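Working notes, beginning with the structure itself.
Note that this complex is displayed minus one protein chain, with the remaining chains in position.
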Amino acid sequence: MAKTMKALMKKKPAAGASLEQVPVPTLKAGEVLVKVRAAAICGTDAHIYSWDQWAANRIKPPLIFGHEFCGEIVELGAGVEELQEGDVVSAEGHFTCNRCFFCRTGQGHICEDVEIIGVDTDGCFAEYVRVPQENIWKMDPAIPEEIAAIQDPVGNAVHAALIDEIIGNNVLITGCGPIGLAAIAICRYAGATQIFATDVNQYRLDLARRLGADFAYDVSQVNLVEEVHKETGGRGVDVFLEMAGKEQAINDGFKALRGGGWISLLGITDGDVRLDINDGLIFKGARLYGINGRLMFDTWYKMEALLKTGLDLQPLITHSFSFEEFEEAFELVLSGSCGKVILYP
Amino acid sequence: MAKTMKALMKKKPAAGASLEQVPVPTLKAGEVLVKVRAAAICGTDAHIYSWDQWAANRIKPPLIFGHEFCGEIVELGAGVEELQEGDVVSAEGHFTCNRCFFCRTGQGHICEDVEIIGVDTDGCFAEYVRVPQENIWKMDPAIPEEIAAIQDPVGNAVHAALIDEIIGNNVLITGCGPIGLAAIAICRYAGATQIFATDVNQYRLDLARRLGADFAYDVSQVNLVEEVHKETGGRGVDVFLEMAGKEQAINDGFKALRGGGWISLLGITDGDVRLDINDGLIFKGARLYGINGRLMFDTWYKMEALLKTGLDLQPLITHSFSFEEFEEAFELVLSGSCGKVILYP
Amino acid sequence: MAKTMKALMKKKPAAGASLEQVPVPTLKAGEVLVKVRAAAICGTDAHIYSWDQWAANRIKPPLIFGHEFCGEIVELGAGVEELQEGDVVSAEGHFTCNRCFFCRTGQGHICEDVEIIGVDTDGCFAEYVRVPQENIWKMDPAIPEEIAAIQDPVGNAVHAALIDEIIGNNVLITGCGPIGLAAIAICRYAGATQIFATDVNQYRLDLARRLGADFAYDVSQVNLVEEVHKETGGRGVDVFLEMAGKEQAINDGFKALRGGGWISLLGITDGDVRLDINDGLIFKGARLYGINGRLMFDTWYKMEALLKTGLDLQPLITHSFSFEEFEEAFELVLSGSCGKVILYP
Partner (left out) sequence: MAKTMKALMKKKPAAGASLEQVPVPTLKAGEVLVKVRAAAICGTDAHIYSWDQWAANRIKPPLIFGHEFCGEIVELGAGVEELQEGDVVSAEGHFTCNRCFFCRTGQGHICEDVEIIGVDTDGCFAEYVRVPQENIWKMDPAIPEEIAAIQDPVGNAVHAALIDEIIGNNVLITGCGPIGLAAIAICRYAGATQIFATDVNQYRLDLARRLGADFAYDVSQVNLVEEVHKETGGRGVDVFLEMAGKEQAINDGFKALRGGGWISLLGITDGDVRLDINDGLIFKGARLYGINGRLMFDTWYKMEALLKTGLDLQPLITHSFSFEEFEEAFELVLSGSCGKVILYP
């Protein structure tokens, strides 16, 4: 095997990135080495690339970033069982402590001592990536590699959408970023009746329709709450999946929700938001779930079942680039006029 | 039976009330006449008495107000079955339409066409009150009449506290008004471990301790979040029952809650509130319930079971007055230095 | 309107039935008269027709039987609001007391004082049928009348299948009577992965495949448990819907279920059954739901949502007859080589 590899790195605390030649990682006991076949760019990666305030506070360069990928196991660390060279895999990027209250009660997704690949440790925008065996997810051969590479955000959408009842329910999804778009397809597959999606970007609204939204509203142009009430005979939606992280979207969703409906909050807001919780939550007797990541590994099993039996996310994969074209790829992601963008080594 | 009765009325759209002599109500089919034995003053009644903005928008004088009571059936309207003269009863004060989506799916408490006794129709601050038979709740003889009279707010507390798991959980209750105080006793009875209560009124903090709070904090004096973390080994509380309706209380409760914990929001806020939903709800993977009233009649059955077998709410009844002393009673309620205040005809 | 009507009656405590000319029902307050457009034959009707032990114990001739139907309102009793002549409707056939613990807690489907149309009171195998307004279900115009007529059994299937999670789960359905067949289509629509169905009747196994079963086993020929384990990689099914009412089917389903899976029991057995609950339920940590009827009216709303947006049950309607051909229709139902059989007045 090669001793060095190319890797997309944040070398200095500043905007941008650079493609470097670095040593191939060496394994500790219990780890495996994965040869990356396809990686995908997350909004988090775009924050790191742009070096915004969050990134400046969190990221310690030098770092290979990237956390969404699939690849093939090419080396096994000491003590690794159940996995083999040649296995096609993806991975859960949250490395949990396995000792805290949360890890010991099936809530590893909110582990109090988590490390995130590509954020706290070297990630997958490289030819090879090092992963603890317990984080590896073996791929069903029926699932194509570019879909395998985006299971992290798709898992977020699965977790947000299937935490309560979808079958036979009307759903409003605010925000058509990749997670919102995946949620549209998941709700469609899960037997939602009407699906209402919102964004302000036409490209994404078109994608929303392709992925199964019955209505895709440009909320800079239409009154969302009026439209939803008109189309639901005045009752409003049964379910509200918030994936925009915008105060206006949250309050609109509160208004569009019927009494007794349920909400998943996934979109992170820029700071505090001013909300009408009286009419929005209390008088409605609504229930609400904060959504952080994916369940480990309940969500992965559920996602695999959906992907194997017909959930079609191909329209979500809109662009692909080589590692060398990373600047173009990140500019595209920052423009918002795309679905998921794949990077190939 | 007497033809007239005394009744505490809001006669004009202005502050105050007056004790009047008015005709005893005549019954329609399916209604019963209840001779009031004890009534209780709700915060809503204080709003009506003070004639604040909410009251001015909602109340149409002349109106007999009051909606918390117990009494004895003295007359049966046509077609009333299953009830008898002499039955000691209380009543659910929400008269539901029985035809809407909510009423037809066991969610009458959020009926879209509800009328509320003492708000939309004549209430219980009178010698007699008229009630539809389906709203009547027959009292178990083991339950004293002043407790029977406060089942409306106690039911709200039961609904808020028992909508998810209490047994073996630490609980924070923000706001020690009567509903918050009742929630303390209910959580204690239901097997909560530590109970943290907050207010800024010493009288109510003392009551909180008597009703079972392990810690009762004056949040104008201490840092609630620090205290809770100190007493819970840094983990925070499992459950947060918000009964203050204050922005600060909500954000403090969000901070005090552990990951994966749950929240009931019951306190109505003065307008919109500015919240940190990222750290408060999303990253924690919290779940939250908006609480509106009581389940009809699931909550009533549950409350009866608790009251019959040992839930002790006597410390919550702090004062009683005759109808004639209503001004003194309302001044006391408005001062906040009381638990529940009973009015006797 | 006509003063008399034809009606299919059980006149004597013996096998068979007779088509009679009888007075059109007269309405009490709160009732409506429905002109029947289509009725469907239930297994219960076949018991009544054959006059088996259950029927002999329960039915008091003379009785117009039949409880599955749709039709048009042609007359309104005193005090009926919200409904109009000309409304196309079906009806929930369980007339509940509205006063018992169950009715007052959203569990009317297990009311302790229920009356069932066509069993305890005159039913729908007639030109006209009398129904309390609160039992009427207004039809969405998008739903065809023969589907509208079978909502009673379809509702049972909806209740049994959607009481817990289907999306992304493998499902075993034992028994392909009409309810089992409907459950196949519902699970397919709700995002089940693999669906395994069983029966011993080839006609019904063919229908099972048409309605969406991936595997339809003649359990007189194959080892069900082995087949299921083979097709699920040894894990077994996530969900087991028992609709055969057979001891063998229950024990086989227990064996086919994976650890932590869930079960709905709907099929009524002939007397007690001998079960392996150790391996079947306890060691598996399974959860199980007894299914009685349909939720009133949660299930009806859910069913309407599914039917309006794409759940296709047309293959389930296999035969239709005029009232005059009732003998042929009942013989067919008793043979088992049919789906739902419709009777037209």
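The letters A, B and C name the chains in turn, as written, and every chain counts its residues from 1.
In this section, a contact is a pair of C-beta atoms (placed from the backbone, for glycine too) under 8 Å apart; a residue touches a chain by one contact, two chains touch by 3 or more.
The model shown is predicted, which means the values in this text are computed figures rather than measured ones.
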Contacting the left-out chain in the complete assembly, out of C:Lys255, C:Lys284, C:Lys302 or C:Lys340: C:Lys284
Residue of A:Ser18, A:Thr105 or A:Ser335 in touch with the missing chain, whole complex considered: A:Thr105
Touch residues of chain B, complete complex, unshown partner: 162, 165-169, 189-191, 193-194, 301-303, 305-306, 308-309
Interface with the unshown chain - residue positions in chain C: 101-102, 105, 107, 109-110, 112, 235, 250, 259-260, 265-266, 268-269, 271-278, 280-292
Missing-chain contacts mapped onto chain A: 81-82, 98-99, 101, 104-107, 134, 295-298, 301
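Here is the rule we go by: only the chains that are shown with their structure count from here on.
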Centroid distance [mean C-alpha coordinates] between chain B and chain A, Å: 42
Interchain centroid distance [CA atoms averaged], chain A/chain C, Å: 42
Sites on chain B at which at least two other chains make contact: 101, 105, 107
